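First the structure, which I've put down as C-alpha cells, then a few questions once you've had a look.
For this view, one protein chain was removed and the others were kept in their places.
Chain naming follows the written order as A and B, and within any one chain the residues start at number 1.
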Amino acid sequence: MSKPRVAIFDFAGCEGDQLQIVNLEEVVLDVLGRVEIVTWREAMKEQSDHYDIALVEGSITRKSDEERIKAIREKAGILVAIGACATIGGINCMKNFQDEKFVRRYVYGDKAHWYNTYAARPVSAVVPVDANVHGCPINREEFVQVLKALLQGKKPFIPNYPVCVDCKKAGNVCVLLKGQFCMGPVTRAGCGACCVTEGAYCWGCRGLVDDPNMDAARELLGRFGISAGEAIGQIRLYDGYREEAR
Amino acid sequence: MGGDMNLAIIEKEGLRLFVAEILRQKNTVVGVKDQSAVSSIPGDSGFYTYAPINSPEELTLSFDVTLIPPKKYLLPAYEQLLTFNLSPGSIKADVPKEELIVFGVHPYDIIAINQMDKVFSTVPQDNHYLERRKRTTIIGIDPVKVAPRAFWSSMGADTVASGFDLMLTDIGQCYVVDVGSKKGASLLKMAPRTREAAPAEVKERDKVRAGARKRCDANRLSFSYLELPSLLDGKEEHVIWEEKSHLCFSCGTCNLVCPTCYCFDVRDDVSIDLKKGSRYRTWDGCLLSDFAQVAGGGNFRGHRADRYRHRFYRKGQFIYRRFGDIACVGCGRCSAQCPSDIADPVAVFNRLKEGI
Partner (left out) sequence: MGSPSPYLPGLATIMKIEEQTAMEKLFMVRPNDGKPLGHKPGQFVEVSVFGVGECPISVSSAPNKKADFEICVRRAGNVTNALHNLKAGDVIGIRGPYGTHFPAEDLRGKDLLFVAGGLGIVPLRSFINYVLERRKDYGRIIVLFGARTPADRLFKAELASLARRPDLEYLETVDVGDASWKGNVGVITTLFPKFAIDPKKTYAVMVGPPVMYRFAIAAARAKGLADDHIIVSFERKMKCGLGKCGHCQMGPVYVCQEGPVFNFAAIKNLEEALS
C-alpha cells in the first residue's frame, strides 16, 4: 500500500503550528514513515498538486485565500485545519472588531493599498473541514493522535469538555482557587491543560466548547471584578469569529 | 482487628526512622506533599497532593485535604487495560503488578476506598482495580487540620474501622498506631522503638479525634446522613436542580475530585505504524455534556440540570440502593473546587431538608 500523500499549506498565521510539526522530534521519523509529505513551503522545495491529506494552518483573510483554499479542498481527500487561526479564526479575528482600513494602515503603513484584506475567518467558514487540531500552537501529541486516527479512517477524538478535566487529571491547583481568572471552564480540552500546568492560566486558545455556559462565565468574571468588556476581549483573543458567525 | 488491643505508640522521631526504613527497603511510597513542592509553582503552596516520597522529610502528615483523592493510585486517571496487535489480531490483558504504600490517608478517603472496593469486587469483578488494591498498603492518619469546606463529621466519616493497614493519630509528642491488618503489623516491625499504648494515650487519641470532629462540625448537614436516601425520594422535580445548575460549566470537576466517583471512559490508542495498540480507561464524569451520548448522537442526559441532579442522587441514594453506602464522605473537595461554587452537598442537601 502506498503511503498517503500529505501537503501542508499556510494562510494567515505565524507558522507556529508547522513549527510544532517540525519539532515532533522522536516521532517525526515514525510519522514520515507513514506518510509522504509532498508539499511543505516551510520545510522543503518540492511541490505537488497530488495529495490525499491537506494540513492547513492559518485563517482566511483575503479573497485570494478563498480561491486557494477551495482549490486545496477540491484536491484533498481529507482536509485538516491545524492551529487556532485555522480552526476557530484565532488571533487574526481580533481585527474584525476594528475598522478594516485603520487596521490595514496600522499594519502596512503607506503600502496599505497593496493589500486587499477582509475580516479573518476560520477555514471551515469557507470550505468543509474534516478534522480540527486546535490550539495556539497545536499540541504535538494531539496532532499525532489526529493523524493516526485519519490514517485508520476513524474520526479523531476531539474533546467537547472543558480544560478543567485535563487540569484535574494533571493534578493542578485550580487557577480560580488561587484567586486568578481562567478561561478553562469554557474552553475545549485536549491540551492537557499545559498552560495551567506551567503556572499560567488558560487563555482559551482552543476555542469554546460546543455548549459553553456563558451565564456562568459572566458570573465568574464578575467575581473577579472583570468587566463584560474585558471578558469579551478575552474571548475575542482567539474565538471572536464565533460570535460573528452567530 | 482494629480494636484497642492493637494500639501501639511510635515516637515522632521513630516515625521518621520508620519511613526512612520503608524507603531503604526499596518500597515505592507516595504521601502528601505541599503542591508547590511538586509543581514548582510558588502560588500552589498551601494545597496538598499525593506524590512520590523519597525521604521522610518530604512527607506532610498535617494536611487538611488533598486536591485529588488517593483514588488516583487505585483507579489512575489513565490506566492501560489491554494491549493488542492489529494484524494478525491478538490481545492480552495488562494487569498491574506494582506494589505501593500510600502514607497518610484520612478516614473519609479510606471509607471512599472501601466503597470502591465494593463496586469493583461486585461480580463481574474488575481485576485491574482489585489487583492494584491488593498491592496497595494504606497508612491512615487522623486529621487535625480541617479543610474549610469539609463536612466529614456529619457523613459518619470521622473515623473508620477497616480498610487501612495502619492508622496513625498524632497526639502531640507521639503517634498512636492502630494496626488494621497483618500487612500493617508486619510493616510496623520496620519501625524502631514501638511500644504498646498506655490507657492515657488511648484517651488522648479520643480527645484529638473529638477535637477535629468538633472543628469539622462548623460545616455540617442539618440532619443524619442516613436520611439522605429517603430525603431524595420524590425530589426529582425540585427547583433546586434547575436553579443551581444554571451556573454549571459541565466541567466535571466535582466528579473528578470526588473520592467515590469511579466512572470512566474506555479508548483505544495505536502505534504510529498502526500495527499495535492499547486499550485504556480514563476518568469520566456524569456532569460532562457528552457522558450519556450514544454513537447515533442521542444524548440520554442532555440537560445540564439532569446531569447536576444525577450526581446528587448518585451520592445520596443510587449508590446506597445498589451497594448500601452513602456515596459522599464529606471531604468537601467538590465544594471547594467547583468553579461556580454550586457543588456543595451541604448546601444542596440542607436546602432539600428545609423543604424550600
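By definition in this document, contacts are C-beta pairs under 8 Å (C-beta built on N, C-alpha and C of every residue); 3 or more make two chains touch, one makes a residue touch a chain.
The model shown is predicted, which means the values in this text are computed figures rather than measured ones.
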item	value
Among B:L17, B:A37 or B:L81, residue touching the chain not depicted	B:L81
Which residue of B:F264, B:F312 or B:F349 touches the chain not shown here	B:F264
Sites on chain A contacted by the missing partner chain, in the whole complex	152-155
Missing-partner contacts on chain B, residue numbers	81-82, 84-86, 88-95, 119-120, 122, 124-128, 236, 262-268, 270, 274, 277, 279, 281, 284, 286, 291-298, 300-301, 306, 310, 313-314, 317-318, 321-322
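Quick note on the criterion: only the chains that are shown with their structure count from here on.
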item	value
Mean-CA-position distance for chain B and chain A (Å)	37
Chain A partner contacts - residues on chain B that touch it in the complex	35, 38-41, 43-44, 47, 49, 67-68, 72, 77-78, 246-253, 256-257, 267, 269-270, 272-274, 282-283, 285, 288-290, 304, 336-337, 339-340
Residue ranges of chain A in contact with chain B within the complex	27, 30-31, 33-34, 144-145, 148, 151-152, 157, 160-162, 164-165, 168-169, 171-174, 176-178, 184-186, 197, 199, 209-213, 215-217, 219-220
